[in-house]
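Before I ask anything, let me first share the structure, which is written out below as structure tokens.
Missing here: one protein chain of the complex. Every other protein chain is in place.
And now, chain A:
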Amino acid sequence: MTSLSGLLPTFSKENGRLFISGQLWKVLSPSFSTGACRGVKTVAAEEATLPDLDHVDADAEDQDTSAEAERIQKIRDISGLRPNHRNIVHRVCPTEEKVLPHHYTTYYNKRMFGRYGYASGVNPGLCWPTQEQLAEIKEYERVAYPYSIMEVAKRELEKEEAEKERILSRDAEVADKYQKMLKLKEEFLKRKVKEKEEAEAAKAFKNRLIEEVRLHFNYTINERDERFRLEVKERAKQLREKEKLEKKTLKKEKQAVDKAAKFEIQKKQLLAEEERKAAVKST
């Protein structure tokens, strides 16, 4: 097993090199060959024999330690990120030069200040709207929110009341119409009964007439016969005239009775007056 594993190529992720049976093979990648991005640590790794710290000169110690720490840090950094991206990840203000157009926008600079504070070198005055922007914002708000809270509440209340008023008035109208409808219904029913009665009476009258005419002809003539019809007409006329006459006489009688009653009242009054006069004279 050991011999086999020795033959197999092993890939060291840490420094981007291939080892085949102890020999160093370079991985052919553009970043490696240029050394611009990922090559940084590879170069460092090649000279990665750390110096023995015990034997460093005492004079240059302070200077060296920082440089040394930086160098070690460089080796340790295996993220493969570009310096600017590394800074963004570690929340350090990116020291990128302002080259792209968006680096000069207020939006970008505002965000730089928000994220990195004064270290970003942005004037925080940028954060607030300029006079023109403020005027625009105010204009927008004037159009979008034309009323104050109180006014909106009042308008809503008025709307609600108008709706309530509308419903109430409609209810009153319906109630009024319902009462009218009840009266009309009663009248209609009465009229219906009356009409029915009248129709029945007319039918009975006609039947009576026909029966009488039949008796008159001794059942020998068909109802549809001309003579029969004429007879019926004649009889109806006679009956009607008779009825009229009856009515007249009744009226006359009634009038006479009324007249008599009136006369009686007048007589009584006259008598009473005479009595009074007599009484006055006697006194």
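Everything below uses one rule, namely that a contact is a pair of C-beta atoms (placed from the backbone, for glycine too) under 8 Å apart; a residue touches a chain by one contact, two chains touch by 3 or more; residues count from 1.
FYI, contacts and distances are computed from a predicted model.
Trainee: If you look up the hidden chain in UniProt, what protein name do you find among "Large ribosomal subunit protein uL15m", "E2 ubiquitin-conjugating enzyme", "Elongator complex protein 4" or "Methyltransferase small domain-containing protein"?
Mentor: Not shown, but named in UniProt as "Large ribosomal subunit protein uL15m".
Trainee: Identify the residue among A:67, A:100, A:119 or A:230 that touches the chain left out of the display.
Mentor: A:119
Trainee: Please pick, from A:99, A:149, A:215 or A:280, the residue that touches the omitted chain in the full complex.
Mentor: A:149
Trainee: Determine and list the chain A residues touching the chain excluded from the picture.
Mentor: 110-119, 124, 126-129, 131, 134, 137-138, 141, 144-145, 147-149, 152-153, 155-156, 160
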